[in-house]
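Dropping the structure in here first, questions after.
Every protein chain but one is kept in place in this view of the complex.
On to chain A.
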């Protein structure tokens, strides 16, 4: 590659480009920006193509070659600013005004896990969950005992469960993944009773018969499970149920195409945290991510935030499960308006209410009453057995017929 001869740039004069790139990328990796070797190589080639003469040029060269996702930009800017703070000001005019709080993109990246957190603020004690999660310590008798023990406990209210039983039930729940309703995709696959002739496959098969197309190969659209979106209330009034619902969410996230959000006063996306293999890790991460657990509830405001965020498209055609007792500090009319919007996007809305299983329950809370017309089903969720019922309801919700909601709040 020919580099245009000219005055030697001052910024990187006498610098070994490879060593510089390696050092910078190592620094970035230490700070949690994933930089692979390909990116480092590209960075060196970029430096060779055009030697940056100003810190701004160096900033853009490094950022474009090395950073691969929007969430890493903040960490990159921090490292770069640290290294070149005294070089000059004015690296990136856009990055220096950080995105406003309304845009969750850059700030939503989960930070590094806090090592050895002192106890979990959820109802679980970490030591006991660790036992259930790792290898069974009680010898060979335990696996046989699990199902019946869990089934026996399933009807106990969440408040009366200790952590060990909790873990037992969470595993039991994870074993029962819902058969989700499906949707038709535009992708097609070969089917005997397909509706369209596939020329490519027919020609390939006609080779066997001397290029005489005897077998017509047909295709039909592929069906795919719908996405599941769980919105989990973690406010004070839901303290007893929140952990159980998070376990439900973890079962969904690990088994299907699901998204989990927690909300009390503000909305937190928990999907990446819950995807972790170990239940202890997952709940610990989720706990760390939710800053406002056991606070007040603002259901309508949180639905609004979800619809305004870039995750709003996740609701399209999805089965939306809202787990909350319906105590909302926002006006009921707001909730109705937001739910109407969610309903227009989603395939089905199921509302899981822990109190709904109590005999004589009536949706008297203003928010709950306002929400009901927009929900396809109100499902009780006070015990693990009821949560198994939620799983069954999700599987069966395709059969629910939808009526148009004319109530305008």
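Criterion: a contact is a pair of C-beta atoms (placed from the backbone, for glycine too) under 8 Å apart; a residue touches a chain by one contact, two chains touch by 3 or more; residues count from 1.
Keep this in mind: contacts and distances are computed from a predicted model.
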Name of the absent chain as recorded in UniProt (options "sn-glycerol-3-phosphate transport system permease protein UgpE", "Dipeptide/oligopeptide/nickel ABC transporter ATP-binding protein", "ATPase" or "6-bladed beta-propeller"):
"ATPase"
Of A:26, A:70 or A:223, the residue that touches the missing chain is A:70
In the complete assembly, which of A:26, A:223, A:236 or A:310 touches the absent chain?
A:310
Note that chain A touches the chain not displayed via residues 4, 36, 38-39, 42, 45-46, 49-50, 56-57, 60-61, 63-65, 67-70, 73, 92-94, 185-188, 199-200, 202-203, 207, 211, 213, 304, 307-308, 310, 313, 341
